[in-house]
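Structure, as structure tokens:
Every protein chain except one is present and positioned as in the full complex.
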Amino acid sequence: MTRLIIVLFAMMASSVVGAADENCIPCHTKETPGAVKQWRGSAHADKVFCAGCHGEDHQAIVAGEAKVTATVCGRCHEQQLDEHQSSRHGMGLHSGWGCTRNMPRRDQRECRFCHEEGSDIPVSQVHCARFLKQSSEIGELGCNRCHLVESSCATCHTNHLTDGKIARDPAICAKCHMGPDHPQWEMWQSSLHGALNNSAGPDVGPDCQRCHMPAGTHNVSGGLTMTPGGVLYPPADAAKNRDFMVAICSECHAPAFARRELTSGDAIREQSRAIVAQAVKIVRELNDAGLLSPSPQERPAHPLRGHELVTDSQMLYEDTSHIERLLFKMQKYDFARTVKGAYHQNPAYTHWIGNAELKMDLVDIRAEAERLRLMGQWQATPTGAADIKEERETEQLLQILRGRFERGEIDQSRYEQDKKALLDSVLQ
Amino acid sequence: MTRLIIVLFAMMASSVVGAADENCIPCHTKETPGAVKQWRGSAHADKVFCAGCHGEDHQAIVAGEAKVTATVCGRCHEQQLDEHQSSRHGMGLHSGWGCTRNMPRRDQRECRFCHEEGSDIPVSQVHCARFLKQSSEIGELGCNRCHLVESSCATCHTNHLTDGKIARDPAICAKCHMGPDHPQWEMWQSSLHGALNNSAGPDVGPDCQRCHMPAGTHNVSGGLTMTPGGVLYPPADAAKNRDFMVAICSECHAPAFARRELTSGDAIREQSRAIVAQAVKIVRELNDAGLLSPSPQERPAHPLRGHELVTDSQMLYEDTSHIERLLFKMQKYDFARTVKGAYHQNPAYTHWIGNAELKMDLVDIRAEAERLRLMGQWQATPTGAADIKEERETEQLLQILRGRFERGEIDQSRYEQDKKALLDSVLQ
Partner (left out) sequence: MTRLIIVLFAMMASSVVGAADENCIPCHTKETPGAVKQWRGSAHADKVFCAGCHGEDHQAIVAGEAKVTATVCGRCHEQQLDEHQSSRHGMGLHSGWGCTRNMPRRDQRECRFCHEEGSDIPVSQVHCARFLKQSSEIGELGCNRCHLVESSCATCHTNHLTDGKIARDPAICAKCHMGPDHPQWEMWQSSLHGALNNSAGPDVGPDCQRCHMPAGTHNVSGGLTMTPGGVLYPPADAAKNRDFMVAICSECHAPAFARRELTSGDAIREQSRAIVAQAVKIVRELNDAGLLSPSPQERPAHPLRGHELVTDSQMLYEDTSHIERLLFKMQKYDFARTVKGAYHQNPAYTHWIGNAELKMDLVDIRAEAERLRLMGQWQATPTGAADIKEERETEQLLQILRGRFERGEIDQSRYEQDKKALLDSVLQ
């Protein structure tokens, strides 16, 4: 029934568009010649017209408010939309976790980031703590430009081009799947798969699509073992996913070999989790001892969790203590590089760029923990030393005040006034 | 008039060369077969001969002293030279700032790095503080190999090849525009522009040249908003440059969309500057309080500014305090990545590789500032503790001395002598 309504709606839209098109093309051939040219060269040309996707509210289009969402594409490309919406690409990426609705469930607390108890409807569109800390410009370009894949087919297919080679090129995946937190593109490029792809083509050296979109499916989540937030699948689901992936590997490899290599990836994943767990424990206990500076209480509130210490996937990288920022790098970057490097069979990502960094992160975190413990003890020294500390601190503040004055940041009267206030406060 | 002289000179040079060539080719077919082969396959073959560009002083050529500068090429390629010399590529790159002669002016103090008051002539060829700190080998390969673009067309065109596809390939831009301080190549590659270039060619996915050298101009500076030193253009000039760039974007995009995206880049640039400014303030005030170690007074003099604290584009990365080196990374690398990432529409460079690093730099800088303040206070503890410190320090020095002796770095008599001197100094 829903399907029938959609088809009817699409037909109505199309006919409306036939008319609208006569209004669009003449003007837009001058105003946005690139878009018109791309449309004319596309499979949509003379079949799907402008308003069919964009609607007819020109003012809304110009203001960027009439988004051509995946639902619009799904009017015709129904199967692809269904597959997309069942996959990680289609669910909850705005939350920073990725939803598990059609996937194995994680613990209830994670569901609560997006859903009220017992509800399948997200409470709002965006719940990622890091997104909430961004300026709107960084949020739009630095977060949504990728996470928009949830609701926009154009993320991979572009707006007006329909040539399949665009979406079948690993370069289009690279647009999001690169960089410090998930360099799948880079690790594929310098793996044997990528090397063979370069010299002998995609039949010999498989690309992203070959393994993650087998037979052209738009469900990209087959065969995975973790959610984007790093939560493991329950064993039964993980086993099913593993069989799915081994079947893909077996197009080229002996199944026993494929299974052995993927199991080795699982082991590396667990070893890496154990290294990270040591660091999390250190940070938690420093917080217990009141040694984080600034402490969660002293810093701006976490947009979702307030003043508690957050070390999971909603961890922030700003306004934290130095040791938490080291933990952030460790979990978000180096853990991901090690594990994804292993599953993608890239030696340097698994070892040097991943595992060695994890171990060096732990060295750095232990060293900073020791510094914080000693600094905490020093700050608790007896009165005699405290006097000296105060004297020295006043001296430091006076020097800073003079510097501001000399650089012209404050004028003379302000300088005198601040200096007096400082000295008065000390004498009290 | 100047032009006439140049043309006449070029004609003279050419005729001289015809003769010289007879001396060059037979020998160089054996000595530098690659160069001769490249020349024979080039548009210059049988038109421009060896001495026409290299001159006739064979000894100078062999010694690498007879450089084929841009002026030599400009004898024939006059328009290209003019455009090049009007652009950022042609001016003042040796200064580390890039000159603003034909661009909006910055403040007078910056002009003084290269020019005496009221003079258009640079006071010397090289004024970059970092260059002056280098060995000649690093200076030649690590600085000049790129900054030479100022005076050498071969930087992009190579020495003997003339095939336009070389200079029209983003790979040739990558030679300099990559790496930690300005990864334009990398951020283009993994942007939508780069992805489409890879799958659908340069007509669909624009390359560096399409936007920065429109219609083949050699003035690469159209449409920019900052000098290489990070100085903003005055509003009127920035507005003119913006119109220029929007016109280029509009070949493919709706102008309103292009302008919105570039304005978003401006906002990200200003937000990033504000984050950096917080860090600069912290470092300046630590210097005011005498807490940088080594302090500007204690370290080798800055080659241009002596013993003052330098936090601008002439900032050094060597012999500084740890916190200044953090600030260096922040300004030179992470600020550039964020802003250039935004203008090049690359999500990962804008957010993770850029903005997130900026914010983590600030976390690190604040933590180091707190450490320095505490360490400064500890070093000012009362006499009792100072005695202990001295005792402990002597003990440390004795252990180091023994280590040197045991590793055979000093012989026994030197060991005894140094030990005695140390103990004597303590007993005084």
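First chain written, first letter: the chains are A and B, and each begins at residue 1.
To be clear about the criterion, contacts are C-beta pairs under 8 Å (C-beta built on N, C-alpha and C of every residue); 3 or more make two chains touch, one makes a residue touch a chain.
Quick caveat, the model's predicted, so the values are computed rather than measured.
Among B:Lys67, B:His322, B:Arg373 or B:Lys419, only B:His322 touches the chain that is left out of the view. Considering the whole complex, the residue from A:Leu224, A:Ile353 or A:Ile400 that touches the absent chain is A:Ile353. From the set B:Glu65, B:Glu116, B:Glu140 or B:Asp203, the residue in touch with the chain omitted from the display is B:Glu140, counting the whole complex.
The missing chain, though absent from the display, is touched by one residue of B:Ala45, B:Ala256, B:Met375 or B:Ile410; that residue is B:Met375. Residue-level contact of subunit B with the missing chain is found at 31-35, 38, 62, 64, 135, 137-138, 140-143, 145-146, 158, 161, 163, 165-166, 168-169, 171-172, 174-176, 178-181, 185, 293, 317-322, 325, 328-329, 371, 375, 378-379, 384-385, 388-389, 391-393, 395-397, 399-400, 402-404, 407.
One chain of the complex is left out; on subunit A, the residues touching it are 189-192, 194-196, 198-200, 204, 250-257, 260, 264, 267-268, 271, 284-285, 287-291, 342, 345, 347-353, 355-356, 359-360, 362-364, 366-368, 370-371, 373-374, 376-378, 380-382, 385.
Simple rule for what comes next: only the chains that are shown with their structure count from here on.
Centroids built from CA atoms put subunit B at 31 Å from subunit A.
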